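Could you have a look at this structure, given as structure tokens, before my questions?
Right after this comes subunit A.
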Amino acid sequence: MTRVKVIPENKKNIIDKIIEMSGENIRDCMQCGKCSAGCPASDGMDLLPHQVIRLLQLGQIDRIVESKSIWNCASCFTCAQRCPRNIDIANIMEAIRLTIIRCVGNSRLKADDVPSKVDCKMPQQAIVSGFRKYNK
Partner candidate 1 sequence: MEKIGLKVRARAKEALENREVDEVMGWKKGEFWYDVYPVFITEANEADDLIWDAFCVNNLSKYLIQKQKENKKVGVFLKGCDSLGFNQLLKDNRIDRDQVVIYGLPCVGMVDPEKVKKEGLNKGLLEIKRSKDEITFVTKEGEKKILGRQFDYDKCLACRYPNPVVYDELLDTEIAREVSEMDRFKDVEAIEKMSITERFEYWSNQFSKCIRCNACRNICPACSCEKCVFDNVNAGVSSKASVDSEEQFFHITRAYHVAGRCVDCGECTRVCPAGIPLDQLNHKIMKDINELYGKYDAGVDVSQDAPLVTYKLDDADSFTEHGKGGK
Partner candidate 2 sequence: MNMKYSYYPGCTLKTKAQDLEKFALDSAKTLGVALQEQKEWQCCGAVYPLATDEIATKLSSVRSLAEAYQKGEKLVTLCAACHHVIKRVNEDMKHKEDIRKKVNNYLQLPNDYEGECEVIHYLEMLRDEIGFESLAQKVKKPLKNRKIGAYYGCLLLRPSKVMKFDDPENPSIIEDFIKALGATPIIYPYRTECCGGYLAIDQKDVVEKMTQNIFESASKYGVEEIVTACPLCKYNLEISGFGDENNISISYFTELLAEALGVK
Partner candidate 3 sequence: MSVEAKETVMGNKNEFEPLIVAFCCNWCSYAGADLAGTSRLSYPANVKIIRVPCSCRVNANFVLRAFQRGADGVVIAGCHPGDCHYSTGNYYTRRRFSLLTNFLEYVGIEQERFKVDWISAAEGNKFATVMNDVLEKVHRLGPNRKLRDARWKR
């Protein structure tokens, strides 16, 4: 493991962008881990929510982008409800997703691969949510 520079210069603007888009102050987080402890979708996550926030605090945005966590987040707001520091982690996850999918071609859910994922009983509420979360 090579030594990491705490806030690498070239990553500063992305971090500020995420903070500004999410409207949350990640410096407030005291790494208590309550979000990760209660996250129902944490089984499928390689980086737990509090680790995502920690990496943001250290400016390690690349490791977050490579992780599966931000796509496993179901935006169920359990973390936001219980965070003792009043941080809305769901907002931060959304902001990270948006910085990725707002670059051209990065959408995770293309329109034409929807039919393969859909069955007749799935309510369109699921598909619309999917597009809102994974496609820009």
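Just so it is clear, contacts are C-beta pairs under 8 Å (C-beta built on N, C-alpha and C of every residue); 3 or more make two chains touch, one makes a residue touch a chain; residues count from 1.
Selection rule: all candidates are chains of the complex that A comes from, given by their letters.
Everything numeric here is computed off the predicted structure, so don't read it as measured data.
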Touch-positive candidate for subunit A in this complex, from 1, 2 or 3: 2
Residue ranges of subunit A touching candidate 2 (in the complex, touch as defined): 20-23, 40-41, 43-44, 71-72, 74-78, 80-81, 88, 90-91, 94-95, 98, 108-109, 114, 117-119, 121-130, 132-134
